[in-house]
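Submitted below is the structure of interest, expressed as structure tokens.
Apart from one protein chain that is not included, each protein chain of the complex appears where it belongs.
Entry: chain A
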Amino acid sequence: MPGDNRRIRGPEESQPPQLYATDEDEVPAARDPTRLRPVYARAGLLSQAKGSAYLEAGGTKVLCAVSGPRQVEGGERGGGPAGAGGETPAALRGRLLCDFRRAPFSGRRRRAPPGGSEERELALALQEALEPAVRLGRYPRAQLEVSALLLEDGGSALAAALTAAAIALADAGIEMYDLVVGCGLSRAPGPEPTWLLDPTLLEEERAAAGLTVALMPVLNQVAGLLGSGEGGPTESWAEAVRLGLEGCQRLYPVLQQCLVRAARRRGAATPP
């Protein structure tokens, strides 16, 4: 978006000093490919949002807020991908609007706030992964807004945002079929392709391919899948998907506990 007057964009041409640094090849430390970083999750921390969640996994910090359901003018058919016609009319189904933003200081280089196509792509990925889990049929003519803000990118940012968004939706009391748990994977370059679960930023940057899987643990259904990079054959990708699904299952108890704690806190805060 040219001419964004609300924010201070900084000079047009500026580079970080790291570009001119002598090339020190930091090799990521060898580690167990199936280890998940310890996760801290907390729900119900923003007072102004209907539901909110904060998730920290290693160096990745994501804050997610949900607002709604808000009534939306019916009859407007969003120009979605071809094939949107033929289902129940769009006016009767609720809508989920997702927004994914990166803080300008979240990565190695400063990114000016209107992030552009990458953020829109990730927002679309968020929407596609959360839609199967939310009972949108129970919110006719309404709109749910989910906005995820990435405070620091420490690897597998999309997976963390997915998980945080699901917790925030549950915290807001939105009817859902199941939680959505996200997990990131990356494949190190080299002759033997090993897929690493929950990569750090360094591993992700050096990776030949990356994949994010979103799973609904109780129903055991894949809610979202987004991966790209130098492939291996399909068997390698199939192995990665299996590893990712396993990782999601392992993460689920942590999220359950987080929601229980948030419910208790809310129960204790409102006096009977």
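By our rule, a residue touches a chain if its C-beta (ideal position, glycine included) is under 8 Å from a C-beta of that chain, and two chains touch if they have at least 3 such contacts; residues count from 1.
Note that contacts and distances are computed from a predicted model.
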item: Chain not present in the shown complex, as UniProt names it (candidates "Small ribosomal subunit protein uS9m", "Globin domain-containing protein", "Exosome component 7" or "Alkylglycerone-phosphate synthase"); value: "Exosome component 7"
item: Missing-chain contacts mapped onto chain A; value: 15, 19, 77-87, 117-118, 120-121, 124-125, 128-129, 131-133, 208-209, 211, 216, 219-234, 237-238, 241-242, 245
